[in-house]
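In what follows, a single structure is set out as structure tokens and then discussed.
A protein chain is absent from this complex, but the other protein chains hold their places.
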Amino acid sequence: MQNVLLMIVLIPVIAALLILPLKARAHAITRSIGMLGSLLSALFALAAYIAFQRSDAAYQFVLSVPWATINNAFAGTPLTITFAFAVDGISLPLVMLTGIVSVMAALRSFRVTERVKAHYVWQMLLVSGLYGVFAAADLFTFFFFLEVTLVASFFLILIFGQERREYAAFKFLIYRGIASVFLLLGFVGLAYALANSATTVSASQYMAYGPNFMSLNLLQLLDESVKAPLALGAQTWLFFVFLFAVLIEEAFVPFHTWLIDTHEQSDTSTNMLIGGVLMKVGLYIMLRFVVSILPLALAAYSEWLAILGVISILYGAFAAIAARDWRRLIAFSGISHMGLVLLAIGSMHALGLQGAVFMLVSSGLLTALLFYTVGAQAERTGTYEIGKLGGLSKSLPVLSGVLLVAALGTVGLPGLSGFISEITLFISSFERFPVVSTLGTLGMILAALYLLFAMQRTTFGPAQGAAQEGQGIARDASVTEAIPLLVLVAFVIAIGVFPNILGVVVHPTVQALAGRIGG
Amino acid sequence: MALQPFLALGVILFGIGLYGALTKRNLIIVLISIEMMLNASNINLIAFSHFAVTPNANGQVFALFNIAIAAAEVAVGLAILLAFFRLRNSADVRDVNTMKW
């Protein structure tokens, strides 16, 4: 089991390498290899999920390979960069989420008919990058995989997007490129500051760490940050560097425009991966680095997080009401829900953090589900515009039913995954920020409004416009299409009904994390 | 004689040379101006070599090298100028303008 994370990350890359020499016309074999790679990786993720020691809050499946040493990096001591993987109760659910969504996206990509090879190669690289980001236990490893996702998504949008794909791809690249610059700055600053603070403590610590002082290894950094916490000044500027990077990564207001363009222009499987998984990375950074290593700054500025969160919740909700395109609506709804997570992190409470992780997973599944369904509908009706759709419940009953489940899950209907996430998250945030949280709940009420309204326009009522013309040829979901839908729905219901399948993994880690911030 | 007048001469020559090289339109004049800049250094070197605390020949040797190098530079310069002149029928700085963005 030691190498399970390495396997998870490497399998998609191997699949991509196998696809590369194939003939451009060999669609069937390309698709099977892509599917097989995704499936195998997801199975390994499942195995890791099962083998994970639930009661243990520490990192597990630790694997560390030294990669390069820069001598004289810090005050005459060398810096060893490692490729390191490990998961804990926060990252493992996200690895699992990546597994589920990537398999569904690979199935969805069966519908791609042009440049199939390129599509699968980049998609496999994107999947590998996403796994790597969540499984990384080293700042360098993390950054490396983040850049892989950047490049792979760029190509997916650029080659397979719609009319304005070039614009969208470049916007994506520049925004996220700038975010990654700040992230790198934060990472090196973090390592540097911790190395600095460690030298000022005691000789015994020097003995404990040996001469290898500056480190990018997350486990070591966490250890150092407990033994020699950073001063508030260092924490504050690092906090703002990270916050700025996260605001862009997560497309929070006012940096949200790139996400809207990306979602409007990308094809369905890319949207599933970007909206379902990649958009969770920023908040994962928040949980992973800011909450655990910069607790003082977090405590000092938690109101900022809450307020920024609520701004995104409300802006996202209102913009979603105004949206006329399903993809736009989903994108804004996603921003709105990610704002909730920021609010929960601001609450600095174990329950809130648990709610945050639940929300990340639940929103990931639901976003992927929504994108899948509207993508399938658009394939039949030729449009994403809410106003042009109508009465699909008669012609496409399965798809419409799934869309209803996804919408209800997002709204937070009890019994589905959204509910449990929102309830835990709001309980803790109300305790700390009653006023701000009240505004936050308003966002959820608005979510019910815009989603159900759009639902109603699309599935019920008279068939009209494009839907009417398409009715003759429209066929409901085929078996290969129905599988991913049912699997995703099954997960959504499972988490909603048995929240403990996620909770037992998340809980100990979150408790330990909350201990650091005094929650 | 003191060192200062020689250095002053050097500065004047260098100044005239730099001014000419940057402002003159005729490429031949530009090349000559560059020569003046080089010769300003030679005057410096020879003056320093004579007025040094322990006078030595290093400066004069350096100056000799410079003269040889300057000759090579001008030879190459004139050759390139000739090639340019054949193509454009001009030796004016303002005609060096094919590439602009």
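In this document, chain identifiers A and B correspond to the written order of the chains, with residue numbering beginning at 1 in each.
The rule is simple: a residue touches a chain if its C-beta (ideal position, glycine included) is under 8 Å from a C-beta of that chain, and two chains touch if they have at least 3 such contacts.
We take it that contacts and distances are computed from a predicted model.
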- Query: UniProt name of the unshown chain, from "Nucleoside ABC transporter membrane protein", "NADH-quinone oxidoreductase subunit N", "Aspartyl/glutamyl-tRNA(Asn/Gln) amidotransferase subunit B" or "Cell division ATP-binding protein FtsE"?
  - Reply: "NADH-quinone oxidoreductase subunit N"
- Among the chains presented, those that the missing one touches: A, B
- Query: Touching the left-out chain: which of A:159, A:219, A:296 or A:427?
  - Reply: A:159
- Item | Contact with the hidden chain (one of A:17, A:51 or A:68) | A:68
- In chain A, positions touching the absent partner: 67-76, 78-79, 140, 143-144, 147-148, 150-151, 154-155, 158-159, 165-166, 169-170, 173-174, 177-178, 181, 184-185, 188-189, 192
- Message: Tell me which stretches of chain B touch the chain missing from the display.
- Response: 10, 14, 17-18, 21-22, 27, 30-31, 34, 37-38, 40-41, 44-45, 47-49, 52-54, 56, 58-59, 61-62, 65-66, 69, 72-73, 76-77, 79-81, 83-84, 87-88, 96, 98-99, 101
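In the analysis below, only the chains that are shown with their structure count from here on.
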- Starting from the mean Cα coordinates of chain A and chain B, work out the distance between those two points in Å. 65
